[in-house]
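Excluded from the complex is one protein chain; the other protein chains are retained at their positions.
Let's look at chain A:
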Amino acid sequence: MAEYGTQPRMGFFTDTSVCIGCKACEVACKEWNGVPEAGGLDLLGMSYDNTGALGSNTWRHVAFVEQPKPAESTVDLGMPDVGAPGQDDPGVRWLMSSDVCKHCTHAACLDVCPTGSLFRTEFGTVVVQQDICNGCGYCVPACPYGVIEKRESDGRAFKCTLCYDRLGAGMEPACAKACPTDSIQFGELDELRERADERVRTLHDSGVPEARLYGHDPEDGVGGDGAFFLLLDEPEVYGLPPDPVVTTRDLPAMWRRATVAAVGAAAVVVASFLGRRR
């Protein structure tokens, strides 16, 4: 374990360009963390994705995007595709991406939690202390990525802990460990950011201009994500918000406005008692 104050911030870099959609991460996460099943055998009937979204019972979620293959794509990334060879119709391609809690630098869930249940760990991650959470549910609508959720059967809020217990024991998170293609990479955030820049350069040089990073920028609306991504299309295509902002950025303005309105209401009531006796 690192000395107090010397522990670097840890995170995930999920490189979706090598994801094969095997869902080993989903399974490993459930097994390690004892996450209950989400909804029995629900088939969503929209793609190979029957998990649907992140939630209290899904801390990793592999998205399957099925779309017309971009004709300009010159490099075969080995993505599975369909379509007759040698025809003008380029067929379809799948984009896979394993989504997870972003462990935001400015985490709205943590900011708004009234009990202090959500806290920032020595690894720079965001974790719910289950013995403190009272299930007020405020973190749920606060998250700009729609990650954290109340577990119906329990009443409290749950989400990815970035395997806080494993990190404490010097191990990598279960999902990263299980990922057979190294699509999920765990490590020191600074180093992951450099590695990601390098990977984007490589992809651009080899004719994949659509490769881009998401959540890597410490200047973005949430101060950068502790878990960031390399995507091959716009974020919204994967169900991610294109420009998330931590809601508490505007909180000082909100409190000011609420104070003015409260003083206004008080002034109205006082004035209504002035003058006439009736």
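Definition applied: a contact is a pair of C-beta atoms (placed from the backbone, for glycine too) under 8 Å apart; a residue touches a chain by one contact, two chains touch by 3 or more; residues count from 1.
Quick note on the criterion: contacts and distances are computed from a predicted model.
For the chain that is left out, the UniProt protein name among "Glutamyl-tRNA(Gln) amidotransferase subunit A", "Thiamine ABC transporter substrate-binding protein", "Polysulfide reductase NrfD" or "Spermidine/putrescine transport system permease protein" is "Polysulfide reductase NrfD".
Contact with the chain that does not appear here is found for just one residue of A:36, A:91, A:114 or A:209, A:114. Annotation: of A:148, A:162 or A:211, A:148 touches the absent chain (contact as defined above). For the options A:10, A:133, A:160 or A:230, the residue in contact with the chain missing from this view is A:133. Considering the complete assembly, chain A touches the hidden chain via residues 46-47, 52-53, 55, 63, 65-67, 108, 111-117, 132-138, 140-150, 154-157, 234, 236-244, 247-248, 250-251, 253-255, 257-266, 268-273, 276-278.
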